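Step one of this worksheet: look at the structure below.
Every protein chain except one is present and positioned as in the full complex.
In order of appearance the chains are A and B, and numbering begins at 1 in each one.
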Amino acid sequence: MPLGNFASLIHFLPELAVTATILLLVVVHVAGKNRQSAAPALLSLAGVGAALLLAALQPASAGRSLFEGMVALDGFAIFFKALTALATIVVIFMSMDSGELAGRSQAEYYIFLLSVLLGMFLLTASTDIVMLYLSLELVSIPSYLLAGYLKGRESSTEAAMKYVVYGATASGVMIYGFSLLYGLTGTTQIGEIGRALATGDAPLPVLLAAVMVTVGFGFKIAAVPFHMWSPDVYEGAPTPITAFLSVGPKAAGFAVLVRFFYTVFASPDVAAGVWKISSRVDWTLLFGVLSAVTMSVGNLVAVNQTNVKRLLAYSSIAHAGYMLMGFVLLTPAGLQAILFYLVVYLFMNLGAFYVVILVANGTRSENISDYSGLGSRAPFAAVSLAIFLFALTGIPPFSGFIGKVYLFAEVINRGVYWLAVVAALNSVVSLYYYARIVKVMFLEDPKDSTELPVPLFPRSVLCFLAIPTLLLGVYWEPVARVAANSVKLLAF
Amino acid sequence: MMEPTAYLLLSGILFGIGVAGVVARKNALIILMSVEIMLNAVNVAFIAVGSHLGDPTGSIFAFMVMTVAAAEAAVGLAILIAIYRLKETIDITELSVLKW
Partner (left out) sequence: MEPILFIIFGAIAVGGAIMVVTRKHPMSSALYLILTLFAVAALFVLRQAHFLAAIQVIVYAGAVMVLFIFVIMLINVPENKLPMERLTGLRLLGVVAAGFLILESAILARRFAMPAGSTADAGSVQAVGRALFTDYLLAFEITSVLLLAAVIGAIALAKRKI
């Protein structure tokens, strides 16, 4: 029985904290004289920190439906709230250090960033397609603005324009799919849609709706062939935003993909411990192929890149492909592997982007050739970048390896060998281009041998990102347990 | 009242025209307008189904789509103005600092 609007407020504290921070930022922006002061950043840190704390304190055991069935409060939603809030905190640290954003008005930037965070909170919890659509747009529209925040730099404005055109089209296609689902079932609650589709008999419209919805979600997680926007946006956007988009909205996209498809097109078979596809849409093969194509395209195109940001953009496409492997299996263990991988991916990917920012602050360049000799110019940054890159490759003993083991183990366990083979080949390809950066950093002579100073504060943030990347490679049990618990409640 | 079938067909036709506009045109302004056509097509479907079922949800959904369309138009047009100031063009294929 869903809680009413007023009774739900007490379970809605993280979202309220973020909303209050957004409103305070507006006040600060209007009242403040100094546009470049650090006040908005610190205020956002406090707000997101409070939201993270409040989300962590929410009781994971109680699966509740809030606001007359608009959003759910379950372990799955809480997991993603914590994950996206953590990513946002790291991104705020990055933004404070970023040379690109220095000298620009700060408050608006954080208003957009926190709006995206609020959108992600709601997106991962939505159980009604009206809410789902709105929160997806709340993630998208401020993201367009963030991508174009470096006004006056052509690449940034262009990135925003491309992002708007692709994004608006993708969400238009998705909403058309929603209208088909609403027409077929007469309800907007995803649970009820699932039940109605299980008994209904209209395979063609349902299939079409599933494909159209996939376009919208595929756009958010940047799965091939809906990835065209991502390299350009990732290259043109301010680097902290690139890092943010490659982790936060991508994680939220996975959350909504899992919640929507598992609730609408499958039903849990508790006795066998798996999900069964209940409507006529057999999406496992479809997504299996999507996963294989996504990782292959991402890795193969990454090989030729000369710009580090663009390379990391393609690598993040490839990682979406790896994570999709867990999605196609219809088992709780597969979903648990996705969640675990997202945690690991958060640390390693944000870490890699952080080093890119620090290097760009010193050298004003994002070209791989300018990383030559970084090992002697800024040993701390170079060593941590090497850690993050090897973790992204998935080499033991780094945490990326454990994440991949979980994904591969489940794929092999379920006998989908072809996908495991494709993924293994892809990992080999990815080793080539990640190792190339490491080689340039440590084995090539620097063009300019002046030392690149890395101040204490970025150093400590890098440590904060590098330690989990290493630690989760040897002691991953607690995180894996949390991931397993978070998936359990999804069945309802 | 009529069955909603005809409205759904109309909605599909409008949606197809909108998609064609987005894919085929180069003028960014017209692409944004084509997106508006797509969203209107969706609204026709929502209203047709909603009134057939006697369910206000159809109207609510269409209302939300309109809100989002307004926000998207405002943001899209602001970005377009920013681009025009920088490059003096609204041709989407000429945005080539980044590979398209």
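Following the convention adopted for this analysis, a residue touches a chain if its C-beta (ideal position, glycine included) is under 8 Å from a C-beta of that chain, and two chains touch if they have at least 3 such contacts.
Bear in mind the structure is a predicted one, so any value in this text is a computation, not a measurement.
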Touching partners, among the displayed chains, of the absent chain: A, B
Residue of A:R104, A:R280 or A:R459 touching the missing chain in the full complex: A:R104
Interface with the undisplayed chain - residues on chain B: 1-2, 4-27, 29-30, 32-34, 36-37, 40, 43-44, 47-60, 62-64, 66-75, 77-82, 84-85, 88-94
For chain A, the residues touching the chain missing from this view: 5, 8, 19, 22, 26, 35, 66-71, 104-105, 108, 111-112, 115, 118, 122, 128, 130-131, 134-135, 137-138, 141-142, 144-145, 148-149, 151, 160, 180, 183-186, 196, 200-202, 204-205, 208
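In this text, only the chains that are shown with their structure count from here on.
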Whole-Å separation of chain centres (CA-atom averages), chain A against chain B: 26
Chain B contact footprint on chain A (complex, rising order): 129-130, 133-134, 137, 141, 144-145, 148, 151-152, 154-155, 157-162, 164-165, 168-169, 171-173, 175-176, 178-180, 182-183, 186-188, 231-232, 235-236
Residues on chain B engaged by chain A in the complex (per definition of touch): 4, 8, 11, 15, 18-19, 22, 28, 31-32, 35, 38-39, 41-42, 45-46, 49, 53, 55, 57-58, 60-61, 64-65, 68, 71-72, 75-76, 79-80, 82-83, 86-87, 92, 95, 97-100
